[in-house]
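Left out: one protein chain. Kept in place: all the others.
And now, subunit A:
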Amino acid sequence: MAYVAVKGGETAIDAAHAWLAEERRGDTATKPLSVAQVQEQLGRAVDRVMAEGSLYDRQLAALAIKQAQGDLIEAVFLLRAYRTTLPRFAHSKPVETDAMRIERRISAIFKDLPGGQVLGPTSDYTHRLLDFSLLDEDGAVACPPPVAGETEPMPRVSDILRYEGLLEADTAGPGDPGDLTREPLAFPAGRDVRLQALARGDEGFVLGLGYSTQRGYGGTHPFAGEIRMGEVSVEIEPAELGFVIDIGDLVLTECQMVTQFKGTKTVPPQFTRGYGLVFGFHERKAMAMALVDRAMRAAELGEDATAPAQDIEFVLYHCDNIEATGFVEHLKLPHYVDFQSELQNVRRMRAAAEAAE
């Protein structure tokens, strides 16, 4: 009899890991990639990994990208598994995005506005032609000197609209904001938790859902009221000090979608908002997030909630790519015990069906 019970899982795993390390390094005739290079030159990947990893650390995100061979979801996974071991020593004060040191600020609803339109380092108007000169880059990049402009304050478009009372007011939720990474999701889920889930949700999933609202599945008639990107200060107020201290800066992208609302008996017609805020320069995600945030407010605003993007439970349970990838990919684990029971079951049912004929 040729069969011996399969052994050697440990050896196989060790061999797989060694092979993986070799694959990651690639041809050793090329120079090893430095984490600093990833951090400096793959900035949008770093931003995405920080956003979905819920950890603002450019170097660690770059390390994760290198370790994951550029598989960004795997990099997010690495970063999150590290994040979960970190102690929580303080909660920050809410960051003030109206005090943002603006690198980019555009509004699609006003031709001009205080502070002006600032394009910043956008790829929006590049023609998507492969730049073959990058194949052989020598290091120097010609950059025109920055135009010296006076730095005038840039009030948020939402604040400008609010002067007329045409836009719904900011509402702070009751109590401290929830934290999905410490407490399990419960329903009804407040907007704080919904926004957290979207901010760390998968870019592709949120993008697709946001897009679906534009094609009739829960439409909101959105306008990009404002998109701004830049640095904000993070402040904490330790109880033992009793005053606020600045602990560092974050680059954030914020999007305020302005959407129409016909009003109710008690609320006059006005504009409502969808809100997007993510780590880094990550405009696609911030905009999609704002669309989905507004879609999920359907029930709150007395609208019919029929589309996937309006179904809070559906969105929140499926937007996390680490949960999703784990469960989708677990199908490659052995299931032969279950399959065997299904085999016997199908054989038994076939035998019963044949006997009945």
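Criterion: contacts are C-beta pairs under 8 Å (C-beta built on N, C-alpha and C of every residue); 3 or more make two chains touch, one makes a residue touch a chain; residues count from 1.
We take it that contacts and distances are computed from a predicted model.
Peer 1: Can you pick, from "Acyclic terpene utilization AtuA family protein", "Pyruvate dehydrogenase E1 component beta subunit", "Basic membrane protein A" or "Alpha-D-ribose 1-methylphosphonate 5-phosphate C-P lyase", the UniProt protein name of the chain not displayed?
Peer 2: "Alpha-D-ribose 1-methylphosphonate 5-phosphate C-P lyase"
Peer 1: Considering the whole complex, which of A:Asp138, A:Asp246, A:Asp304 or A:Asp338 touches the chain not shown?
Peer 2: Per the contact definition at the top, the residue touching the missing chain is A:Asp338.
Peer 1: Could you tell which one of A:Arg48, A:Arg80 or A:Arg194 touches the chain left off the display?
Peer 2: A:Arg80
Peer 1: In terms of residues, what is the contact footprint of the unshown chain on subunit A?
Peer 2: 1-3, 5-10, 12-13, 77, 80-81, 83-85, 181-187, 313, 317, 322-323, 325-330, 333-338, 340-345, 347-349, 352
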